[in-house]
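Note that one protein chain of the assembly has been removed; the remaining protein chains are unaltered in position.
Chain nomenclature is as follows: A and B, assigned in order of appearance, with residue numbering initiated at 1 for each chain independently.
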Amino acid sequence: MTASFAGVPCLAVAFPATGLAYNTLVVLVAVATVGCAGGVVGTLALLRKRPLLGDAAAHATLVGAAAIVLLTGRRDLPTLLTGAAASSFAALCLLALIRRCTRTRDDAATAILIGVSFGAGVSVVTWMMARGLPGSGTIEQLLLGHAAAVTARDATLLAAVALATVLVVAATLKETVAVAFDAAFAAAGGWPVGLIDNAVTALVVLMVVVGLPTAGGVLVSALLVIPPVAARQWTERVGPLLVLAGLVGLASAVLGVLASIAWPGLPTGPAVVLSAALICLVSILGAPGRGLVARRWRERELVRRWAAGRLTEEGLALERGLHEPWGLAAGPSITVPESRRP
Amino acid sequence: MMPQPSPPIVEFHDVTVAYGGRPVLWNVDLAIEQACLFGVIGPNGAGKSTLLKAALGLVPVVGGYVRFFGTSLSRVRGRVGYVPQRETVDWDFPVNVMDVVLMGTYGRLGWLARPGRRERALALECLDRVGLADVATRQIGRLSGGQQQRVFLARALAQQADVYLFDEPLAGVDARSQERIFGVLAALRDAGRLVIVVHHDLRMAVAWFDRVALLDMRLVAAGPTQEVLTPEHLRRAYAGRVELLDELGRAVAERGRTA
Partner (left out) sequence: MNEAAGWMLPDAGHLAFHAWSMATAAAFSAACALVGSFLVVRRMSLLGDAIAHAVLPGIAIGALAGGQLGGPLVIGGAVAAALLTAWSTRLLRTAAGLAEDAGAGVVFTTMFAAGVVIVTLAAARVDLDPECVLFGSLELVAFDLMSIGRLMMPRATVSAVAMLALVAVAIGATWRWQVFTAFDTPAACVVGVPVAAVTALLLTATAVATVGGFEAVGAVLVVSMLVVPAAAAELLVHRMHRVVAVAIALAVVAACLGWLAAWACNTNAAGMIAVVLGGMYGLAALVAPVDGVLPRAAAGINLAWRVAREDWLAQIWRAQEELGGGRAVPRPMPRSLLERAAVWWLWLVGQVEDRGGLVRLSVAGRREAETVVRSHRLWEAWLGRHADLPLDHLHPPAEWVEHHLGAAVRQRIEAEMAGGPDPHGREIPPESG
């Protein structure tokens, strides 16, 4: 309780203070770019019905980051991220292989990859720490993220990669959306569905890896799932969805960073995730059209019109169907009380 | 010298298709020479949809080959349009009717190009032909089943192909949409296109199709509708003889695994 009250003056002090302000700015830029690009790329994964791709990739980064430190002895950010990217891409390829060669179902295969690759990572890192090898501390920071340690150079690198990612997404939007909507039609039209899928996977891996230093491996996957889900509540078109998801990611990044400044001890990564979750909750409840509140209200209105005799039974069913594309059974159905029936 | 006969529009040569090592379609040999409304008829599990998917290279062909215009599909993709079954896509996908129809033009556009004014005009025209111009901006989930099927039809029209392959376009569609869809298919035929339709209802087949192929894990008969849909052929397609092929299919899959 006291912390939250203390936060307000703390925030006020933080910005004018020159040294702190610069660092804060760097962190803010880094986290915001990750949030924004994460939202955009996550939307592609969500549309392709593989929302947990990012989660699997995130868990698999640890072992690669550790391995590359062991092999090369270097522990600067680019090296670490190269290793992380390599291992998570390998893990996702392994996932595809398991899907193709065994009877194991998709969900179990994903869970296996998450658990085993993360276990391997934890083992290697612990082993390195026990030996007192240099670099193990840095790797561990990647797990939960350590936004405060991000330097201006890192932030520039992140921003560049994020920008490139967003540009690639924008350039190939037509192809990825066509494949995500109707893979059979796209394949029949001669588009290389497998290649496009792999490209989306590669983008997800890239985003996860880029997000590691700020949000941490375990939580960056949240930035790939939550903003797209929140944005989906507000729009019915892919273009606006991508922009909105980016904005939600950006907003939650800014909110999270500010919160972690205002509330000393609050880790930045989780704070960003919780901000995103808050935005998501608000969207699911309050968005016009798809939001829970709006739908309840609309349903009530329909039933009222029907009860007043201004809407036929068929009309009621039709209207309901038009606004609940995912099926009536899923919606909160309101039964009409006997007394109000016409 | 005899003039060189033009190759058939679609030719299935001894096509055998297997899922997971188990053949589901045996040795189909079929050539369609002229533009017409061609129905692919057969009982459940006869491999009707599989035939279309095999033609399009969506499922691997284990024996034989399929040719379009005497050459392989990859050379003439632009001339072949496909309409998958309606249930195969997620209708809650965030695209509107116009976006879906525009996807029909993507094949011609190639990589990186964006649909421009010409494509939009074409898409709108195609929507008009299926009677959906007034819902162009609606999200695809907010349409009735028949309307959704017509969106798919419009997308195929936007492909401007010479051969169209329809997978159950009339399943779960209201009577009005059925009439409308059939009208568009007939218009395509009259414009000199070959329209191949997978269909499960025999009664409509007699009224609608110029030629049909009767399928039941193998080709029972093919040709003009009246000649194919004879009691003898129907008995052979719909009576229980599929058992043997079924059993053999299982044996093949089993031997491939444990032999």
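Note that a contact is a pair of C-beta atoms (placed from the backbone, for glycine too) under 8 Å apart; a residue touches a chain by one contact, two chains touch by 3 or more.
Model, not experiment: these values are computed from the prediction.
Within the complete assembly, A:Ala271 is the residue of A:Ala162, A:Leu212 or A:Ala271 that touches the hidden chain.
If you put the hidden chain back, the residue from A:Leu52, A:Ala183 or A:Leu302 that touches it is A:Leu52. The missing chain lies against chain B, touching residues 14, 16, 26-27, 29, 63-64, 92, 218-222, 236, 241, 244, 247-248, 251-252, 255-259.
Across the interface with the omitted chain, chain A contributes residues 46, 49, 51-52, 55, 98, 101-105, 107-112, 114-127, 130-131, 143-144, 218-219, 221-222, 225-226, 229, 232-233, 265-267, 269-271, 273-274, 277, 280, 284, 290, 292, 325-326, 330-332.
Note that in this section only the chains that are shown with their structure count from here on.
Once the centre of each chain is set as its mean CA position, chain A and chain B turn out to be 38 Å apart.
The residues of chain B lying in touch with chain A in their complex are 53, 56-58, 74, 77, 80, 82-84, 88-96, 99-100, 103, 106-107, 109, 111-115, 139-142, 144, 155, 159.
Against chain B, the residues of chain A that register as touching in their complex are 47, 49, 171-172, 174-175, 177-178, 180-182, 184-185, 187-191, 232, 235-238, 241, 318, 321-323, 325-326.
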